[in-house]
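The structure appears below as structure tokens.
The complex is shown incomplete by one protein chain, all other protein chains being positioned as in the whole.
So, subunit A:
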Amino acid sequence: MNYNKTNNFGERRLNGEDKEEDDDDDEGNGRGMEAWERAYADERSWESLQEDESGLLRPIDNNTMQHAQYRRRLRTLSATAATSRIQKGLIRYLYIIIDLSRAAGEMDFKPSRMVVVAKHVEAFIREFFDQNPLSHIGLVTIKDGVAQCLTDLGGSPDSHIKALMGKLECSGDSSLQNALDLVHDYLNKIPSYGHREVLILYSALSTCDPGDVMETIKECKKSKIRCSVIGLSAEIYICKHLCQETGGSYSVALDEYHFKELLLEHAPPPPAIAEFAVGNLIKMGFPQRAAEGVISICSCHKEAKAGGGYTCPRCKARVCELPTECRICGLTLVSSPHLARSYHHLFPITPFEEVSPTLLNNSYHKLTKTCFGCQQSLLHSGNRPTLRVACPKCNQHFCLDCDIYIHESLHNCPGCESLRHSKPMNNNE
């Protein structure tokens, strides 16, 4: 790959370098400190304290804050769902571009940006395949101004994670254009029903490109690739422009926790833009599990294996793992649990409503005393009712913890599922 330093953002890059030198000095000071001193200097433990009305220091009540945050997110989600009938892309082809330039070695995230990124990418990959069992991920890294493909598009989380953990070192500059060019070539080959996505985890404050990055962005837009960027340092115009043009989201992480949240937001399938993905039918095979003790040659490893494995219903080739694509006839092979795993995206449960405090104070003796889901008491020690939510369909009351669990992980309302007559409303199949 041609690597010239004729970039559009030379000035930015220079600034970035100045900053890095400053950082180096800081690091020097940091090394002079004792470990316990650094703990106070870096971790800012006082920031997790809050002053209450009588002037006492208290730890910030994370529980209620988290719940409020979660409710806000849920509300925005349901609001967008109400305005338009949303189509969701369940078969996604996602490339994660990880910036491993010099900037990824900085230590403002502990122990370094690169380690933090790798740790959360691992969690993200697992979560992604849990939520999108029919999708594929590929990994690309940028180092020394060159983009390198770490793993090809594939459906096995462990191989990606292993490849990433083996290549964790940073050097040189970062190049947005090289990375986009590389990914663009790969994503152009995938079938039209798949959703093409790129997620860039960008540590650097500059990009060092061989040509005009604007041209590349136009190309990506033309190929309907949705590009999203999560920055680790500061907002950069070119990243914002890229996301705006291609319909992705751009965000900058404030700290490690925030970074994790931003990353995991990309795990559920994004709403499909109608012109991007045309709905069409896909041929799929549901292979039978081969009987125990049958010896056959598998098409994926080209080895003779006894027992286990699945047989492609069209060409009778043997494959080891599902979901996959048959190596012989190209049929997409899945099993029904893989499809069922994505159902909850299509049939989301309605958000619960908060039971108003006035109702609680007036007539709490009529209200149930325990959470319908987990039997947790909904009363304070002084017999005062706590905050609770109610399902609008079955009117059962739940505690806040169950509320989050039901919407984030279970995707069933225990109240509605426990009543026969509410079933037809609940399952609109």
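Note that a residue touches a chain if its C-beta (ideal position, glycine included) is under 8 Å from a C-beta of that chain, and two chains touch if they have at least 3 such contacts; residues count from 1.
One rule holds for everything that comes next: contacts and distances are computed from a predicted model.
Novice: Look at the options "Cytochrome c oxidase subunit", "Needs CLA4 to survive protein 3", "Non-structural maintenance of chromosomes element 4" or "General transcription and DNA repair factor IIH subunit TFB4" and return the one that UniProt uses as the protein name of the missing chain.
Specialist: Going by UniProt, the chain not displayed is called "General transcription and DNA repair factor IIH subunit TFB4".
Novice: In the complete assembly, which of A:Lys167, A:Arg327, A:His344 or A:Lys393 touches the absent chain?
Specialist: Reading the full complex, the residue touching the unseen chain is A:His344.
Novice: Considering the whole complex rather than only what is displayed, give the residues of subunit A touching the chain that is not shown.
Specialist: Output for subunit A: 130, 286-289, 310, 335-337, 340-341, 343-344, 347, 371-376, 401-402, 405-406, 409-414, 417-421, 423, 426-427, 429.
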